[in-house]
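Other chains of the complex are left out, but the ones given are in their true place.
Order as written gives the chain letters A, B and C; numbering starts at 1 within each chain.
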């Protein structure tokens, strides 16, 4: 899809490869070998596994294309570090990743170096365009795992009675007061989906037309303070606000607040990557499920935006993707300034293929399409999304009950 | 939504009330008191419960509107026969309906008579339009439960080692050979949703415009013979054909054929409401989940239709809804003759509200909206759907793993 | 083991057969077809199933001995009504007995008549001694199921929101005040186990010597009033009183009182076979698990008796087994008058084979021996035990967490 000169492309990708790979190691650096082992629930993977799996991606999908004689670093790593690619063969059960003490962090570092060296040789030689596209996919894949690594380690540390911090915070708490405004749209035929300029995942294609009725999108995210009002108005105990499956989740799991919140001395505290701290009311609410987001919207009498609505507004804004990775969402006083860098935003309707969607052939075709059921799309990006990784057409997705992603919400209304 | 004269409407509804209520009792007639007790899985309700619950609907939502002094037949029945209406109060746990031996079938019959008598008085007096609309809703509600009653008792009887028949069959087995043809559509803007003429559930509203790309819809259902080809080609053992959650269901439940099928002497038998019999290859395949339907479509290289696609084609056909309730799907040799009366047809994409959807206020507002997550829509109707109950805009829905509805599929393709 | 004349024995057994079989039908008589269907938890069997299973015992183990051409009433009943005899072949899963609506109560009655007729013919002809012993075993087996039938239907009815009574009560509530006294024993070598005079189950054999240290056995059962003191002293919230597995059961199941008790208006009510009524303090406490009984004994500073201790005292008392089947335990003001007819009494130590125990050969050898792990013995008898069914050497047994048997306790102490 790109028409750039292959050598230039290869050279740019090589630099980007170095940066992305180093960033993964930087993210793991504050964590002890023990921290990197833990799988605190089936959805979570150990840090060490993320470091190995992203390496396995290049070893499996890229290196053999260039060097037919390439022999894997270790014969069992294909089994250990495959995530869900059925076409590649059997794999270690997902919910038992926390049991694998060996390879240890040292051997995983060796694995990364080994593959990085082989990749350096690949960049030195002339690669075909499809190989370079797979390298690019591998880098975006690794960026996704950088975010997962942070989501996962936050959950891991939250399970420790010591409530350890991932990193000390050097920032004072922000407290910005934002009035809610609305970005209006007249409706009609619009175009959405990836244009083909720059990288996009297969689920962003094809670009296609859609029909909208007039609507408005909130110019800022829902805040913790607003969420507390919802809670105090009985939000978690009024079934009429909830989807049926959502109400079941409230009762089965005994939910009464977002994930990581806890009551203390009449107030609320929240566990963050900087450790435990009081909830700041002006911050965007985070770690709520689709069910919670929908119930909140119901409570306000408004609704969640559809994917299309969100995208047509976002596409008009120059996404300010700098300064991300601040690890905890903060308020932004610019109109629509919080579209991309604070919390992912749940959208109405389920994750479905775009009209005419075709999965890529082969194993990488398992990347997105096979998850298009029982999931809901989140748009935007979060304070743990790597710089430059997201865009207006990006479709993140999780099961509607998931809460460990940095997920919040932005309201919409019919006009 | 109807502008018919209130007295005429009341009189027509009264006749219809009598017919629908009697039909429920006719459906229960072949079943012993013991048969009517069984809850063979949490999704299934006992026959007796269906008879009570549909009665409770009129007692709770209709009778008190006309007669403020109406006192319920039994003080505990509100608890026992409420299905899921949170606004009405607490209720007996759904998965424990099979434990309630009392009221027995006799007392449930008394309950029905009692409410029918009160309803007769209501029809004799002048009712307001909204009350009559609730009566109408109650009748459509009872028809839905007539189909559920048959789905449920089929599952109940299938769990009995004696494999008893619900009713003896007087029909020979049909074996019709049908070539597959296609109904073509040029795409563009279309209108879908209920027009407001005649009854419709809230989830069929509002009628709205949608955008289509050119497509074609198969003019007949997928057959058992075709399904056997799929099975013999490894359909249930090739992960690349399946959605990820679907593949998990195959492995967790050990699926290798549609529900109610069993291998015998190298062939396949199927349990029906007429007892056990050999699979007939020309019959429409039935009791497959959304996951199975999607995997089959994947295998053919085609796809499932969207709701919109299905509806714009079906709306052009005069639905032939006569002759239903034949209890087992049969082939139909008319082009598109099997749209409504054989099996419900899974559609692509999840169950979502139409743009501008608003749930009805009050408890009946819990009818549809709160289920709009984690479900997929089925269109058409089935051989167990009561006469006159379905239409082109009707949106039936189940979880994608459900198999006990009379669910099959019809293919679509891009043009 | 008996030396009675075979013809006399056969004639006595025939009369007893008639009585026992009729008594089962009498117990089922107050129950509707629906009542007889319900399996309210996996441990519970439907009434109808008890009626069929006890019949199947004679059909399977007795009739073919006399008449090699005997053909079973129905080919599938062997599958449906086998409880746990592995040697007989496969069987319907225990936890799905409540799903079998057919055979209905009528057909089960026919089954009973059919087998009774065949048994009458057997009594008319000359039977060998071993056959008569199997008849005798079958009658004791049926009596055990008479008690199970009452235990089970009590649980079934307790799950119904209407709290229906099994039978109306014609008795006023007793309130007898009993001081606690002690039956002393000097210890030393004693003999326990069945002597061989009269019927005994295999687990009561062989009679053998045992060694005792001096002890005393309470001359009456622990009462509801005493249990309330235990509860009010924090009995259910003090881990130091409980066995580790018992404490886990308290927390997992949220136990705070015996089964069937419920708080109301500051007092306690209990569900009985006569319906719901206030707890009477002087009545023996009932429906407590081994864990609860042990915690109570711990709380008093005393202990539960061992089997041996219980038996050597009980064997000295002429067991007053008349007047049983009063359906709810009552106080008895005679010293040790409540050994046999009120509640089964948990004993310390686990259910083990006696030294030299040998299971009977063949399928009936599965009667007792294979359960000799993870169970505890209860001695005595209960208000639902059939007349003449129990004795001082009788070893009843349940898992230590079971509470649906009529199980209570009597204290012991070292002297």
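Here, contacts are C-beta pairs under 8 Å (C-beta built on N, C-alpha and C of every residue); 3 or more make two chains touch, one makes a residue touch a chain.
Just so you know, these numbers come straight off a predicted model, no measurement behind them.
A.B. asks: Assuming the complex is a homo-oligomer with 3 chains given explicitly, what is its full copy count?
C.D. replies: Number of identical chains in the whole complex: 4.
Just so we're on the same page, only the chains that are shown with their structure count from here on.
A.B. asks: By that same contact rule, can you tell me which chains touch chain A and chain B alike?
C.D. replies: none
A.B. asks: Could you please state the distance in Å, as a whole number, between where the Cα atoms of chain A are centred and where those of chain B are centred?
C.D. replies: 38
A.B. asks: Please tell me the distance, in whole Å, between the geometric centres of chain B and chain C computed from their C-alpha atoms.
C.D. replies: That pair's centroid distance is 47 Å.
A.B. asks: Which integer distance in Å separates the CA centroid of chain A from that of chain C?
C.D. replies: Spacing between the chain centres: roughly 59 Å.
A.B. asks: Spell out, as numbers or ranges, the residues of chain C touching 2 or more other chains.
C.D. replies: Where chain C is concerned, no single residue meets two or more other chains.
A.B. asks: How about chain C: which of its residues touch chain B in the complex?
C.D. replies: 32-38, 40, 48, 76, 79-80, 92, 96, 98-105, 156-157, 159-162, 164
A.B. asks: Quick check: in the complex, which residue numbers of chain A touch chain B?
C.D. replies: Its residues touching chain B are 84, 86-87, 189, 208-211, 213, 239-240, 242-247, 290-291, 294, 348-350, 352-353, 355-356, 366, 370-374, 376, 400, 414.
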